[in-house]
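In this view, the complex is presented without one of its protein chains, the others remaining in place.
Every chain is named by a letter (A and B) in the order it is written, and numbering of its residues begins at 1.
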Amino acid sequence: MDEIQSLMQGFAIALTLKNVALMFTGIILGVIIGVLPGLGGANGVAILLPLTFSMAQSPGGTTSAIILLSCIYWGALFGGAITSILFNIPGEPWSVATTFDGYPLAQKGRAGAALAAAFTSSFVGALVAVIVITFLSPIVANFALEFGPPEFFAVYLLTFCAFVGMSKEPPFKTLATMMLGFALASVGTDPVTGTLRLTFGSTHLLTGFDFLIAVIGLFGIGEILLTLEEGLAFKGAQAKMNLKVVLETWKELPKYWLTSIRSSVVGCFMGIVPGGATPASFMSYGVARRFSKDGDKFGTGMVEGVVAPETAAHAAGTAALLPMLTLGVPGSPTAAVLLGGLLIWGLQPGPLLFVEQKDFVWGLIASMYLGNIVGLIVVLTCVPLFAAILRVPFSVIAPIIMVICAIGAYTVHNSIFDVWMMLVFGVVGYVFKKLQYPLAPLVLAIVLGDRAESSFRQSMLVAQGDMTVFFSNALVGSLTGLALFLLFWPLLALLIARFRGR
Amino acid sequence: MSENDGGKPAFSVRTAEIATAAFFLVLGAIVIFDSVRLGMGWKDDGPQAGYFPFYIGVIICVSALVNLVAALAAARKKSAGFVGVGQLKLVLSVLLPTAVYVVLIGWIGIYAASTLFVALFMRWLGKYPWWKVVAVSIGNSVVFFLIFEVWFKIPLPKGPLEAFLGLH
Partner (left out) sequence: MKANSIQFLCAAVMAAAPSLVYAQSWEPTKTVEFIIPAGTGGGADQMARAAQAIVAKHGLMKQSMVVVNKAGGAGAEGFLDVKGAHGDPHKIIITLSNLFTTPLATGVPFNWRDLTPVKMLALDQFVLWTNSAKPHKSAKEYIAAAKAAGGKFKMAGTGSKQEDQIITAAIEQQTGTKFIYVPFRGGGDVAVQLVGNHADSTVNNPIEAVAHWRGGKLKPLCVFDPKRMPYKAKVTDTMSWADIPTCKEGGLDVDYLMLRGIFMPGGVTPAQVNYYVELFRKIQATPEWKDLMERGAFNQTSLEGKEYADWVAREEARHVSLMKAAKFIAGQ
């Protein structure tokens, strides 16, 4: 087992006092970044990049530098869940799906359980992904090469079909909001022809509607407005505040082993492809809802509904480092900045990195194990602290949340126009929720809309308009087939039931 | 909360449904309009820039029409209240100050505006003593200033106050 030996060397490199201190620093910074929607993971890493520049020039310094930066990344992955669960405000895009069950759990007074479940499953997801990276990287690395435009489109279609399909809301309302999401996603520069769409000459609309602004408005502000109707208080203030809640949650978690495995697989797959952590979390939530025996109760505050997206998001976020290191393709904006960092330090991501920079690579992989353990310890011990935020009186915390939301919306494009858009989305979210227009399909459409469209049109360019390209080889064929199967599954199930009933 | 006027509806669900459906209809029409300008056809090498937006617009319009018809068909009498007068007052009591807050961000910068916003909330809705109001509102802005401007070097909108203090 060469890998084990290399890994042990990696641990020897990563386990210096300085590096462990850097891990703690990175994780804590990352959690702060993940909590505040204005400080995206990409932003946070980018800002610290110059700092690491001089660090990287001392011997072995590149490993220390990447440990610091990657720990910020893990911290942000952990931290994104906190505000999602407490206030329905996703700190990071990949924690949107966590709000679906995490926030209802908090409202029921189980914020501690939701947080503990989120953190623990994040850790499990990451661990699975690191193990995959450790032992299967040579095999898996080249898998991403199989993915051309048709394959990417099939992956997005699969995400979509896994998530949509059965919805409790009226079908035409679901359709309307979903299409609204696609329409918003298409505002801005058309990815294929470069022309401006739906901007009507406005310079504000050049940048399109950012997913984060829509989500902060629809979920965060919309939720505060809804809460207000019930009076000036957040529900769930009676949340337990001691560490016992963590142990209690751990007792419950093994029940969801199947969901964990499924979500880890989804996450690793989406990370390696690379499809991204956000689609991974949606896909995993959709799949879990469909195949869990409690699927009907999803959305009302199920621990399983927190486990699924968090496991997948963290697995995908971790696995995304593999194509970054071996192929130089970043799986997320944060990975893109890390990649830039490697280049600035003088490392060359690519097939030879594992050969030429053995110490660096294995040091990094070892730090993935250690960083996530450190991260888990840090965030779990803070669970009571986070849950206690809910006890802060509404008239203090509500304006602070509004300020955080405003900063978050502003920093996306440094424009006050976006803060207005956030408020508009807030009112829209409030009205939609009361009229049973579902918000999740809207958000998913904003996330996937332009990516799905550009990969579809790239495929059409490649195939010169031939639709059979989506069934042209085994890989894309099975992805498309699986997507269609999931889409029509409710219908098929109905037909089968009828047939049996006869 | 006050039960007496909270229950009285400001307007009905039916009205809200109709307004929302109309909103979708207008949006759909706007999308279709621009897609036609862009070209909504399918050329040899795949769809043009306006192809997807066009059909998205069409689907938005169709579903909006279905929702509109459903809303209109719903009996006027039976329709429940969408939001109570008291509830609406509460919602607006937060929404309007927030809108003013966003205007202020542009004028006096985000830190000064946030201080005022938090202070107003605490004093008006929370009835806190002044010393707490001042401590929390200023403390909050100072913390955000440290996090964004000093540590993470993310420039947020600033105004005359920061210029006066030489922090600009």
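Note that in this section a contact is a pair of C-beta atoms (placed from the backbone, for glycine too) under 8 Å apart; a residue touches a chain by one contact, two chains touch by 3 or more.
What you are looking at is a predicted structure, and each value in this text was computed from that prediction instead of being measured.
Touch with the chain that is not drawn comes from one residue among A:138, A:171, A:231 or A:350, which is A:350.
Considering the whole complex, the residue from A:265, A:377, A:462 or A:487 that touches the absent chain is A:462. Among A:340, A:393 or A:481, the one in contact with the hidden chain is A:340.
Checked against the full complex, the one of A:49, A:303 or A:486 touching the unshown chain is A:49. With the whole complex as reference, residues 45, 153-155, 168 of subunit B touch the missing chain.
Touch with the hidden chain on the side of subunit A covers residues 42, 46, 49-51, 53-54, 144-149, 188-196, 199, 203, 206-208, 323, 327-330, 333, 336-337, 339-340, 343-344, 346, 348-353, 413-414, 454, 458, 461-462, 464.
As a working rule, only the chains that are shown with their structure count from here on.
Note: centroid distance subunit A to subunit B, computed from Cα atoms, is 24 Å. Residue ranges on subunit A touching subunit B, taken from their complex, read 32, 36, 38-39, 43-44, 47, 170, 172-173, 175-176, 179-180, 182-183, 186, 190, 192-193, 195, 197-198, 200, 221, 224-225, 228-232, 393-396, 398-400, 402-403, 406-407, 410-411, 414, 416, 419-420, 423, 426-427, 430-432, 434-435, 437, 453, 456-457, 459-461, 464-465. Every residue of subunit B that touches subunit A in the complex is listed here, in rising order: 1, 13, 16-17, 20, 24, 27-28, 30-31, 34-35, 38, 42-50, 52-53, 56-57, 59-60, 63-64, 66-67, 70, 82-84, 87, 90-91, 93-95, 98-99, 101-102, 105-106, 110, 114, 117-118, 120-122, 125-126, 128, 136, 140, 144, 147-148, 152-157.
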